[in-house]
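Note that one protein chain of the assembly has been removed; the remaining protein chains are unaltered in position.
This part shows chain A:
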Amino acid sequence: MNEMPRIAVIDDEASIRDAALMVLESAGHEAIAFENGDAFLKDGAQQSWTLAFLDLKMPGSDGFDVLASLGEGREALPFPIVMISAHADVQAAVRAMKLGAASFIEKPFSAEDLLGAVDEVQGGDETHAAPDVLEQLTPREREVAVHLNEGMTNKEVARALDCSPRTVEIHRARVLKKLEVRNVAGLVRLMSRIG
């Protein structure tokens, strides 16, 4: 991990590619952009990367296609992959994580989200997570955690548990805090590790 991180950005949006590259480079990373999944599979997939940001929705091979081409499951993937998803598409992002993606960020994302994801992946696994980590949650919080792990939005969780989205929001904040994860991506990672 002493070399300069090498990061691939695969997104069909030119301005997102340019802007992400600027941010990553100004943070001292080497970053290379690919304009869609097919371009990455052709020219980028064989190279070695610290991690790749991969847009879920693209014309031609989309994020899932690229993921499937690279290998099945987290261990089979040659490098960590962080999905970029639309806000409404958390479910797809969570599904991608179950197929092996290391994390995801939602559009619109900030420079902090982008760099945070790099740190997260470089920092390795959150080793402090014990199997009984869920024990500290109340029954209600555990239900919320399970639903969030399915990629449900606050609104959907609220409907499933028959309470207000605002209540879910509060539970969600508590769940993330107690489990010491920053976001749903971290939660999904944690849940998959403890089974």
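Basically, a residue touches a chain if its C-beta (ideal position, glycine included) is under 8 Å from a C-beta of that chain, and two chains touch if they have at least 3 such contacts; residues count from 1.
One rule holds in what follows: contacts and distances are computed from a predicted model.
A.B. asks: For the chain that's not shown, choose its UniProt protein name out of "Sensor protein FixL", "Pyruvate dehydrogenase E1 component beta subunit", "Potassium:proton antiporter" or "Branched-chain amino acid ABC transporter permease".
C.D. replies: This omitted chain is identified in its UniProt record as "Sensor protein FixL".
A.B. asks: Can you say which of A:Arg6, A:Arg74, A:Lys107 or A:Arg159 touches the chain missing from this structure?
C.D. replies: A:Lys107
A.B. asks: From the listed residues A:Arg6, A:Lys57 or A:Arg159, report the one that touches the chain absent from this view.
C.D. replies: Residue touching the chain left out of view: A:Lys57.
A.B. asks: Decide which residue listed in A:Asp12, A:Glu30, A:Glu143 or A:Glu156 touches the omitted chain of the complex.
C.D. replies: The one listed residue touching the chain not shown is A:Asp12.
A.B. asks: If the missing chain were put back, which residues of chain A would it touch?
C.D. replies: 12-13, 15-16, 18-20, 22-23, 26-27, 57-59, 86-88, 107-112, 114
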